[in-house]
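Okay, here's the structure, questions in a sec.
The complex appears here without one of its protein chains, the remainder shown in place.
Now for subunit A:
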C-alpha cells in the first residue's frame, strides 16, 4: 500500500472529522476501530498475530491484505455522503414526527441527555436513578 494513496488520505480526514461519541466506550468507537482497520494494511504481520485465536490455529485464514484503491475510494465516498447528510436532505425528518404530539420535547431531551450524561457525578447519577424509579403521574 503506497503511503501516498489518495484513499488513505481521505480515510485520515474522515477519521479526524468523525463526531466524537462521549456516551459509548472509546474501545468501540469509530475512530479506534477504523484506525485498527487501516493499521492492518500498514503492518500485516502484527495484525495476523493479533487476530490469532487460541486453539483455532487451523481455522485461521490470512485476511486478504491487498489495498484496493478503488474500493477504498468508494468507502470514503460513502462516508463523505454521510457527513454531508445526503440522506437527511433527501428525506428530511418531518415536523410532525420531530415534535410528536405525545412528547414534544422527546428528541431534544435525548440530545441534552447525551451531552450531560458523561460528565455526571456519582451522587447525581444515584439521585437521578432513584427519582426515575418513582414516577408520579
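By our rule, contacts are C-beta pairs under 8 Å (C-beta built on N, C-alpha and C of every residue); 3 or more make two chains touch, one makes a residue touch a chain; residues count from 1.
By our rule, contacts and distances are computed from a predicted model.
The subunit not displayed here is recorded in UniProt as "Serine carboxypeptidase 3", chosen from "Serine carboxypeptidase 3", "Esophageal cancer associated protein", "Protein SEC13 homolog" or "Mediator of RNA polymerase II transcription subunit 8".
Remark: the residues of subunit A touching the chain excluded from display are 6, 9-10, 13-14, 18-19, 21, 24, 28, 30, 33-34, 36-37, 73-88, 90-94, 96-98, 100-103, 106-108, 110-111, 114.
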